[in-house]
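Following: one structure in structure tokens, then a few remarks.
The other protein chains are all here in position, but one chain of the complex has been omitted.
Going in written order, the chains are labelled A and B, and every chain counts its residues from 1.
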Amino acid sequence: MLQNTHLYYGGDYNPEQWPESVWQEDARLMQTAGVNLVSLGIFSWAKLEPAPGQYEFAWLDRVIDLLHQHGISVDLATATASPPAWLVRRYPELLPQDANGTVLHSGSRQHYCPNSPHYREAAAALTRQLAEHYRHHPAVVMWHINNEYGCHVASCFCDRCAAAFRGWLKARYATLDALNEAWGTAFWSQWYGDWEEIFPPRKTPTMANPAQQIDYKRFYSDSVLALHRREYEIIKEHTPGLPVTTNFMGFFGPFDYHQWARHVDFTSWDSYPDPNDGVNGLAVNAAAHDLTRSLGGGKPFLLMEQVSSQVSWRPVNSLKPPGQMRLHSYQAVSRGADGVLFFQWRAARAGAEKYHGAMVPHVGAERSRVFREVADLGRELQTLDALAGSRVRAKVGIVFDYPNWWALNLESKPAQLDYLSRVLEYHRFFYDANLPVDFVSADGDWSGYRLVLAPHLCQLRTGVDERIRTFVRDGGTFLTTYFSGITDENEHVILGGYAGKISDLLGIWVEEWDPQPPGRILHVQWADGTHSEASDWCDLVHLQGASALAVLTNHFISKTPAVTQNAYGKGQAYYLAAQLDAAARTKLLSSICRDLDLEAPVDAPPGVEATLREKNSSRFLFLLNHTNTPADVCLKGHAGRDLLSGKNHNGRTILAPQETLILNLD
Amino acid sequence: MLQNTHLYYGGDYNPEQWPESVWQEDARLMQTAGVNLVSLGIFSWAKLEPAPGQYEFAWLDRVIDLLHQHGISVDLATATASPPAWLVRRYPELLPQDANGTVLHSGSRQHYCPNSPHYREAAAALTRQLAEHYRHHPAVVMWHINNEYGCHVASCFCDRCAAAFRGWLKARYATLDALNEAWGTAFWSQWYGDWEEIFPPRKTPTMANPAQQIDYKRFYSDSVLALHRREYEIIKEHTPGLPVTTNFMGFFGPFDYHQWARHVDFTSWDSYPDPNDGVNGLAVNAAAHDLTRSLGGGKPFLLMEQVSSQVSWRPVNSLKPPGQMRLHSYQAVSRGADGVLFFQWRAARAGAEKYHGAMVPHVGAERSRVFREVADLGRELQTLDALAGSRVRAKVGIVFDYPNWWALNLESKPAQLDYLSRVLEYHRFFYDANLPVDFVSADGDWSGYRLVLAPHLCQLRTGVDERIRTFVRDGGTFLTTYFSGITDENEHVILGGYAGKISDLLGIWVEEWDPQPPGRILHVQWADGTHSEASDWCDLVHLQGASALAVLTNHFISKTPAVTQNAYGKGQAYYLAAQLDAAARTKLLSSICRDLDLEAPVDAPPGVEATLREKNSSRFLFLLNHTNTPADVCLKGHAGRDLLSGKNHNGRTILAPQETLILNLD
Partner (left out) sequence: MLQNTHLYYGGDYNPEQWPESVWQEDARLMQTAGVNLVSLGIFSWAKLEPAPGQYEFAWLDRVIDLLHQHGISVDLATATASPPAWLVRRYPELLPQDANGTVLHSGSRQHYCPNSPHYREAAAALTRQLAEHYRHHPAVVMWHINNEYGCHVASCFCDRCAAAFRGWLKARYATLDALNEAWGTAFWSQWYGDWEEIFPPRKTPTMANPAQQIDYKRFYSDSVLALHRREYEIIKEHTPGLPVTTNFMGFFGPFDYHQWARHVDFTSWDSYPDPNDGVNGLAVNAAAHDLTRSLGGGKPFLLMEQVSSQVSWRPVNSLKPPGQMRLHSYQAVSRGADGVLFFQWRAARAGAEKYHGAMVPHVGAERSRVFREVADLGRELQTLDALAGSRVRAKVGIVFDYPNWWALNLESKPAQLDYLSRVLEYHRFFYDANLPVDFVSADGDWSGYRLVLAPHLCQLRTGVDERIRTFVRDGGTFLTTYFSGITDENEHVILGGYAGKISDLLGIWVEEWDPQPPGRILHVQWADGTHSEASDWCDLVHLQGASALAVLTNHFISKTPAVTQNAYGKGQAYYLAAQLDAAARTKLLSSICRDLDLEAPVDAPPGVEATLREKNSSRFLFLLNHTNTPADVCLKGHAGRDLLSGKNHNGRTILAPQETLILNLD
């Protein structure tokens, strides 16, 4: 984990794009801006190894020494994110291929197949050289493996991958009989009599085998993870004491970050909310912070990249207005970040990202609003050492499961179901309510939670049902929704009534699904006599012990249950059989939270985020006013001194527009 | 043709997906559900021939014997729809390629090029083994060739296809001079001096040669048909007395079903209307029944596949509400089906179609609404032996011509024109009016019809004009519409005035076409003083003997004819020069039908289908109330006993919501 006693501040630094004369100014400006950490070398392979085996580190030595002289630490990259042109020319077969067999060429970045031995060996060799060379340099305080693994090449389908896939399958299934059973190859005459008959799910006439597709996602996530692990292990051989990370990308679908997170010392991610997305953008960004923190087991994480002003890859890239970058930065810190970094230090003058904002813009530092805000924030963060290492503690977990996501994205199902959006809808309730929440895997550790939600957990891997059963039996509250408990890890349907193996604890079984066409409204009648609406889908539920909190009144099955509750052991299990509207969902979840004594730290109007970080006996209450109007907040008995202004607050407090408070609670 | 004395009922049965212990339950449940026919082996190749030439039929023997013991007959498939993995590995060149040269790989189904000798020989060998092995088995009452030919791979562009295309062209044209003339290769310097210079219409810089494209469609349809014929002939060698089919797919574009239908003993098709499509879905489904019956020369056909509950391949797959599956089944029977089958018997637990509904759903038979409806219908159909072999007789034909469809889909024309939608608009009139209608080919047998409609018959093959002339001269009524009679079978424009060779019998010639932009309305003034609207297109028509029933009043050609009528011989020829709105089209067609004494069997409100089936002296009047309200129907003098309820009806009758009557008319 991170070993900091202060908050990190800085960004990606690409000195190789600039003459050395600029480096001195960079170091000076970094000091001005309170920068204490830069990520270095991410795209330096060609400069570090301009010809095969010819390593040239002198320039990087000079950069790191200069930074060190200015008191700036280094997050040193393994520089393997973009292989150099000579490597591609020598081994063109390392280029990845899409499902059509189309080659992805060099000329941008990430043009490598993870199963290419040529790429793998060259990357490992460079990593080893760097680790050996810089193992003792005092400026290097952490390592950064590669960069945004998979962001452009979410999969490769080449012959090397095919061979590696066969090896992976042999390790998973041992026998072809087991594979044939798992993949259901009796369907459509897909039975395999020889391992060599198996291929990646390349372009096919129609829908490919679902289990093959899911296994290929698992395999490919593992393939890239193996790259990461190789570099990780080389670094750990040389600098076992330094923390290592690779930058994640929030709700990135291709890789199973729950698996990946086991192989970093701390988590980090790159955050690029669209300033035009308003409150929803803030909520989704908060969710990604929560995910990153959760992936790291609750330990402090780093905001590895954000932009100072505007990105360059959206159709319209509006500026963050004054103050917004600061608020975004504090949102990260309030949710567990121990550092705030930018892509990048100095705006590039050439290349595909030259219009991407930076800490030092094209106009230069001196007369730039953006640099002023950057430097102001940097100096401010220097006063917040007390926060370092403190943690956010949540009593609520939301299951976010990657293989389930992959399964719900397969072509053929009762209806299209956007898993991520649905999970974020549930997170949104807790975001709005200022209740802390973690994201957990279906087979993770739920012991700290009072409430776990598992929306649309279609694929229930072996053993997960028993984990849920234990959680509820021991007093936990569990909530799941339609199309859950349908399949096992091989995407085989559990027969005999849907909800399958969790049917018993839910106290229901589902006979049929009835997806609804867009625009068709289902009427929901609640036990308390109130009414609401639902849409998109409804299950046809049979009660088997549960009670119906609400029923549908306009379906062909009269009064079919829409929401059920079942007491099981010491806990409760809820089931939502239809897509309730947001108001009804909020009402139900509020009621559940009340029952569980889950309460926000303050009473605040919409647009104000309130979160707590804790360390030993210290508690820090963050209040962020994202609105452009003053916000009247009731502190509900809390009192303390604001770390930013030094002022004391108790009772009520009025936050100015865009104001942030960090109360060190008494 | 079919040789049944009762109606068939059953579905696709895939026992290879289940342990043998389930087979006994299957047989028992089939009896419960009145199943008397199952389609077997469609995707069993890998199981029947797990290694090259190693045939393993014992398991299938056990299945068929078991079914036979339970009185269930078998529609035995040739099992060639999805080649096994070992065949692909041995001959990867059998994989098809799209126009870009992208290979379609194994891992789904239908991954074969029809011109691959390896596929062809392996499929023929398997078919021969099956035919020999099961030739004497009493349970096997019909054969099922392959499955849904072409549904995923509508074309292949590989080098084998290129070579086969050259052979096909040599057979068609004999000389390159003839080909160059037919293809108009003087255009764009496309002249061929050697057969080897000719390729399939792969991806080109811009629009490919139209005649080449049409010929490639003809060739490819023939290529796949050759696969079918090879298997058909092998089966006929062994069991000349058993009827053979392959399942069609309604209005499927890539293949010329008029050609194909000559090579089956009876027609069958797979019907999947969307329950959310309402009345239009029913009308289109009825049209596809009419097409299937027409392709089979009016003989009874089989509904080879439908779903009990919901499919899994639409974005939203809503349930059929209770009763709808039964109504859909009777719609098929009322339009000439002698059997109703489902895909599939037992819902798969794995594979790409595991969420597709079945007769026995995942929840099992015992507590399933769906199974109850399936079983109720099966038992009901057992009481309807009297219907077997009866026929629908139509006095109206609609020309539906595949090469014309292909021609209208070419890139370059006066305006996009959706042939299928337009043809269905004309069918819809007759559907709503409860008037029976056949679909006919442009060069089919029209002798039984009083009225033939040929909407948008752009490509008029040599000789068709004379067939139309004879039909009208002998007293027939013919109606065609704008952009008809434009080209010959090589897509050469007939010069000297459009409508070309049928200009004389229509009594008009067309000087220009004026396609209209979306939203522009043309005003139509009728000879009787009434007005209506038109859109999309208008011809600039010159009368040459015909009279104008309506003219356009707001075109730059003042009072250009919109609808014309011409007496020719003993008959009449109508021409619609613009796209009339639906009300005007209905009015015109109603008037024509009145003139021809074409009359519905009953007076029924909208949503009630009325059709007649006849056999020897028996006549069966079907009345289907698709609405959720009672329907008051005037029987117009008909009277008879309802085969379902045993009750007698005459005069008027009230159909309950969703009720079906089948009156055996006195």
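Structural remarks
Everything that follows uses one rule, which is that a contact is a pair of C-beta atoms (placed from the backbone, for glycine too) under 8 Å apart; a residue touches a chain by one contact, two chains touch by 3 or more.
A quick note: this is a predicted structure, and the numbers were derived from the prediction, not measured.
Summary of contacts with the chain left out: across A:Gly11, A:Pro83 or A:Gly444, the touching residue is A:Pro83.
Contact with the chain that does not appear here is found for just one residue of A:Met1, A:Ala46 or A:Ala386, A:Ala46. Across the entire complex, the residue among A:Tyr55, A:Tyr355, A:Trp526 or A:Phe556 in touch with the chain not shown is A:Tyr355. Considering the complete assembly, chain A touches the hidden chain via residues 14, 16-17, 43-47, 50-51, 79, 81-86, 88-89, 96, 100, 102-111, 151-153, 276, 309-310, 312-313, 315-319, 321-322, 347-356, 361-364, 367-370.
Contact between chain B and the unshown chain involves residues 100-101, 183-194, 196-199, 201-212, 411-416, 490-493, 495-498, 509, 511-518, 556.
Definition applied: only the chains that are shown with their structure count from here on.
Centre-to-centre spacing of chain A and chain B amounts to 50 Å, using the average Cα coordinate of each chain.
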